[in-house]
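To keep things clear, I will list the structure first and then write my remarks on it.
Complex shown without one protein chain; remaining protein chains in place.
== chain A ==
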């Protein structure tokens, strides 16, 4: 059961912003992962469901293990009495919070500090597809596993965020993501588009 719900959660998280126009709320690319290992059983079940996908990939990148979606999340511990407990690392494309953030209502629950939430590219500087989103989420999961045992401070969150930014830049240079030419702020923060970004990324606008 845990596997099915996390699978659903995966699909939901990987939808693009503004797609379809059905939702009024902007669908952010939000992923919450637990900082602890989930049960092995859940892993194998999810592996069976995504069997075909695994056969295609030769090396198995870490599957993101999103936290189950919670109902009735309320913002907690956001008042100024709790000032100082907010752990976050925020840069232009990566926002990591040590809290549980509901993907739809954006309720920010600070008491659940064992979870890290990643909000990916809220300003839409790049064009994201489900595959590229999932790549970033897997990398995030790998990093969280790698940093297990480190103290939960803003310093480690900044290290994680920084590694993810480097990874996004690597994806850009490999041509897997492109700049979004409809972005409000078009300043090519990861380098002006070049023909030889290791690949041919001439910054061309892509339907999304």
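Things worth noting here:
Operating definition for what follows: a contact is a pair of C-beta atoms (placed from the backbone, for glycine too) under 8 Å apart; a residue touches a chain by one contact, two chains touch by 3 or more; residues count from 1.
Following the convention adopted for this analysis, contacts and distances are computed from a predicted model.
Going by its UniProt record, the hidden chain of the complex is named "NADH dehydrogenase [ubiquinone] iron-sulfur protein 3" among "SEC24 homolog C, COPII coat complex component", "Phosphatidylinositol glycan anchor biosynthesis class Q", "Glutathione S-transferase omega" or "NADH dehydrogenase [ubiquinone] iron-sulfur protein 3". Think of the hidden chain as still there; on chain A it touches residues 91-92, 151, 153-155, 158-159, 161-163, 165-166, 169, 187-191.
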